[in-house]
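Note that this is a trimmed complex: some chains were dropped, and none of the rest were shifted.
Which chain is which? They are A and B, in the order written, and residues in each are numbered from 1.
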């Protein structure tokens, strides 16, 4: 529970209406009621605001709703995130190592950790203060997990990989699986041992069933603050910069380097051994097959400037008609050529 | 074991030949032998029928095979499903909570459940009668699972998500992972807590390693009877209608609504915040980037009518040649223009 005054302080905004009004929950615009706060981030939803029964509404400056409690701030979406974080309460109380967990005596657990049943923690593992391991998390030998991390059920981190602080890993993600490396020996393939590691820096989030392969030699690195969605594949020796976004089902092949503050749309991909600059956006299902300079928006396979791709994609269905037209033009020209000769 | 007479009753068909003949197993056309029943759903496999050593064959009306035991019915494929279901026997006997499972004292388990070793069931969880939880299933707090469900090994269902009756979940699927939602704060991203849930309605099946994200606020919903294949991604706040089919590696981005009785081919995708009507078929790897009306068959990226796409795709390889032809036509025309001037 919080008053609007408290929330205004939290988000750096101001209250129009009753600043002592109390809210306990955040709810969607259409269903919010008594004691609930909602938000309007886009002007197109403003008309629906007047029917809302919410106790308070987060809006941008300039919105007028007489008789309403408004929490006015420049970035309502960000304010929504902060208010929601506050109202949902803090992290669960630490519970220690619960019965049914298996912790190697050589593991070092900081105070205030929670280790749920079904977890298996190997020798020489280190887990930082306040970290929560949900049921069935498996940490191989010498894994290091920082403070205040949340590893959800079924997450596997293989030997010697390292996670920073405040890292969140959704269920069944795999960190440190072997990279896909084989040396051909005639028609057969000989496995190249993958003896490197994965380093996940602070404030990274990793989606459910996402796989991040360990380096062959050296390090696969995910930069601070980067957010990775579900079912994403990161190959061995990949390096991803800070604050980059990888949407679901993206694939980054081995040894490629992605810059900072990039955004990769769903199902997009980067081939191996490439470099992508900073502030690059790749549209959904874009396929990067060459190095990419910074500050671009690209789509298609292979990628091209997004606007170019949009136009080409819109013309694609005209291809058969274009082909017919070219045939017709050729025929017409041939006829002209005949006529000209005759003249 | 069943007689052909019993099977004919089960599938609503009739027997040609010995209706007291007994079969114990279903087998493929080419390998079926004594005591086995097979089926021919497509006319093109009929020639192979005469070499079969099966005790009985499920066929459509009109097929004649003198001296053979035939189970004649209108839908042999459906009959095959029903016969196979009967012959493989019912669900395993309920075994209760097996040693090695961890069940919170606050959980409520109906009679006749089976909870295998390695399962972890949280506080205030409810599990319905006859449901089987295979080893390593993790149910977070307040999860509700209906009756006669089958959750295979390693399935994770996060807090407060709800499954109906007769739901089948293949191994390592994740239900209720956090949606992918962040509010930009300068160059960094602030996580938006995902406090909604997932509701899986009756008779849904979910494939291995498929991920269904919980709603930010509200509900991600999978409609009754919908079947989802492996490695599919369902974003937060998605709603999918009844009896819809999502083939492997499909991705449905956040807040999109898919109608009933749709079919999505493998690796196809829907961008966020879109609406797809009922009875829509999207071809393999189709990409939906706008709302789609009901009763259509679409393919391509972005999607277009399937036949249009087929023609365009078939013309694609001619592009370089078309371009050359256009250059040639331009040149020819320029020459004509010269000649005309000279005349």
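Everything that follows uses one rule, which is that a contact is a pair of C-beta atoms (placed from the backbone, for glycine too) under 8 Å apart; a residue touches a chain by one contact, two chains touch by 3 or more.
It should be emphasised that the depicted structure is a prediction, and the values quoted were computed from it without experimental measurement.
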item	value
Overall copies of the shared sequence [whole complex; 2 in view]	3
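As a convention for this text, only the chains that are shown with their structure count from here on.
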item	value
Centre-to-centre distance between chain B and chain A (centres being mean Cα positions), rounded to whole Å	25
Residue numbers on chain B that touch chain A, as the complex places them	102, 118, 120, 136, 138, 140, 154, 156, 158, 172, 174, 177-178, 180, 182-185, 187-193, 195, 209, 211, 213, 217-218, 231, 233, 235, 249, 251, 253, 267, 269, 271, 287, 289, 300-302, 304, 308-309, 311-312, 314-316, 318-319, 322, 325-326, 329, 332-333, 336, 339, 343
Residue ranges of chain A touching chain B (in the complex, touch as defined)	26-28, 31, 75, 77-78, 80-82, 84-85, 88, 99-100, 116-118, 134-136, 152-154, 168, 170-172, 205, 207-209, 225, 227, 229-231, 243, 245, 247-249, 261, 266-267, 284-285, 313, 316-320, 322-323, 326, 329-330, 333, 336-337, 340, 343
